[in-house]
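Apart from one protein chain that is not included, each protein chain of the complex appears where it belongs.
Note that the chains take the letters A and B in the order they are written out, and that residue 1 is the start of every chain.
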Amino acid sequence: MTSETGAQLLARLGSRPSMNGLEPSLFGAGPETKTAYELYGEEGTGKSEMLMNFVSSCILPDVWNDLKIGGHNACVVFIDTDYKFSILHLALLLEKRLRGLFKDDSEMNSCMEDMESFIKSCLKRLQLLRCNSSSNLLITLISLENILNSNSDISVLMIDSISSFYWLDKCSGVDNTNMNSITATLNSLLDTYHIVLFVTRAAIVKHKSKDGDRHTEALTADYMCHAWHNFIKHQYVFIPLADSREVKVVCQTQNVNTRFSVSDSGIKFK
Amino acid sequence: MQNSRELNSFPIAPIHKTKLSGAGFLIVEDLKDIKPSELSKETGIDLEESLEIITLVLGGDGDQKASKPTVSALDILHLENASPYIITFSEQVDSMLGGGVPLRKVTEFCGSPGIGKTQMCMQLAVDVQIPEAFGGMGGEAVYIDTEGSFIIERLVDIAKATVQHCHNIASENQEPDMLKVMGQFTMESVLSRIHYFRCHDYVELLSNVHLLPKFLKEHPTVKLVVVDSVAFHFRHDFDDMSLRTRLLTSMAQSFIQLATDSSLAVVLTNQMTTKVQQGESSRLIPALGESWGHASTIRVILYWEGKQRWAWLYKSPSQREAVVPYQITTGGIRDVVSSKLESDEEGEAPAKRQRTS
Partner (left out) sequence: MSALRVGLCSALTDTVCDALRQAGIRTANEFVIKDVEDLVQKSGVSYKDLQAIRRVVLAQYSSFPQCGLEVYTSALTSIAILPTGCPSIDTLLDGGLYTGELTEIAGQTAVGKTQFCFSCCVSVACDTKQSVLYLDTCGSFTAERLADIITAQDKEQEVDEALTRVRYHRVSDIFQLLERLEEIKLHLSKQTDQFYSSLKLVIVDNVASVLYPVLGGRHMDGLGLMSHLGLKLKILAVDFSIAVLITNNVASEGARVSLGKTWSHVPHTRLFLSRRHDVEGRPVRDAKVVKSNKMDQAKTEKTAVIRQDVQTPDPLSILS
């Protein structure tokens, strides 16, 4: 057994910022620690946008200059395997969210100067990593111990998306070996550090249902390895609604059935 | 950096990729300093194939690749300016195409039966041979016939007319160069310089296309490859549409490769098919579907409007979309004499979409 320093012990067992109150429409009281949440859906259903929404809630503080924001003041580790993460988009989201909170223009204008530096200070709470293969992702996850040990403010780990390397692995013969190890590593990170995990998974494999293309009870194609599907405690399925620009979100284990739309200032639930 | 390229991005058989990754060989670096015998022992791939894999992966990194020249658009421009066109004997069609059928490109003529696709191909196969003294390119042609529509009598007519045309120019100008080459430019010589292949099914067609590079090496003066028609064997009896798409798109790549590597013109013909759209009247579109639509660089649709034949430049990277009339005479493809056109058309612009009622 490796010896632990006092600081490490504190980081491991000390309380990390709570996620209570994050997106009540999806999580009720809030997402539980040591738990893996999966956002599953087709291209353009707003999975990544939803993660961005979570990131901004996490890294914003609860209160700023008497302004009640309702953020969590937590640090986030974001692993981008899709090479899609846009920091400018996140910064813009933060700005729009803040602007929406002011009662009137004069109040907002008085804060405008501070806004930029405030947003920058929030962005400090984000750690971004990019991975280009499942092996790279595995080794990166293993090395996360160091970051999690040294920073007790990290409450959330996000991966966008877990399915990026699926076909690559499938076709190069690596198949599920890396994915099994990744799942095991994630599991141990959650247990050891009491953090929350959000991952997106793209619907890249056709779901063969007996009813043809109709959305029925079985909404997803479980094409990943068994270990992964056992690891995911709650799966949120994103379904595009044909007639509107809204997206339906269903989670059977949490009894969630809601809908949202992506607006100028990010995600809006109905 | 250079050697972190993944082995699965090389053209290695899937079964070998699995064996390589299973034995821990994942990137180029992993194969450095490995002997074929060691690789064979560790992966279970046989010795000969191990050698092939090592050569493929490491050999490409050596001098051969480094010497591959980079070409600027300016180099291409000079190349394009220096490369001639194959004329069609219809000035209007030629100018619509920017001077004629270009070398280094794939040109497709689409149209219903009897519109003159084969005539166009024969005309081009003759015209590519016009001696350099007359501003031609003195080339040869490869003619791949899939439908059996190649009629030698028609070719003789077109060849005779073309030879006669050149003969007239030579006697008018009394240019010694012209008069000299006329001795060798005869109807018989024209026929002897068209290499004819008949393909009865798609397998024959594919194997012919596959063997063409070798043939062209032996016949370097070939400047035109005609496939009349490319659609015939792919239109019917094809249950596996994904196989069809794969075969067609890889054949398209072969044509483009042929055109650019050997600096020649590839001319394909294609049939038309009826497309029924919901809420719209049905209309004729080129056969073989959307994925084939990208196979040719230049696409010309030939169609009837009343009694008049029209050529519609539907797609071209360098020329504007246009429609011009043409006619077919005993001598081949020709411009429409303007008086005839006016009486036919009464000055009305042609509708650009052909509709079936």
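One rule holds in what follows: a contact is a pair of C-beta atoms (placed from the backbone, for glycine too) under 8 Å apart; a residue touches a chain by one contact, two chains touch by 3 or more.
What you see is a predicted model, and the numbers here were worked out from it, not measured in a lab.
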Which residue of A:A36, A:L98 or A:C131 touches the chain not shown here: A:C131
Contact residue for the chain not shown (choose from B:T260, B:T273 or B:Q327): B:T260
Touch with the omitted chain, as defined above, among A:S18, A:T140 or A:T220: A:T140
Interface with the undisplayed chain - residues on chain A: 42-44, 48-49, 59, 77, 79, 82-84, 86-93, 96, 120-121, 123-133, 135-136, 138-140, 142-143, 147, 161, 164-168, 170-172, 178, 181, 184-185, 202-206, 245, 262-266
Positions on chain B contacted by the hidden chain, ascending: 1-2, 4-6, 8-11, 14, 17, 23-27, 29-30, 60, 65, 70-77, 79-81, 104-106, 242-243, 245-246, 249-250, 252-253, 256-257, 259-260, 289-291, 293-295, 297, 299, 314-315, 317-321, 349, 351-353
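The definition used in the following text is that only the chains that are shown with their structure count from here on.
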Whole-Å separation of chain centres (CA-atom averages), chain A against chain B: 51
Touching residues (chain side chain A, partner chain B) in the complex: 133, 135, 168, 171-174
Contact footprint of chain A on chain B as seen in their complex: 6-8, 14, 17-22, 26
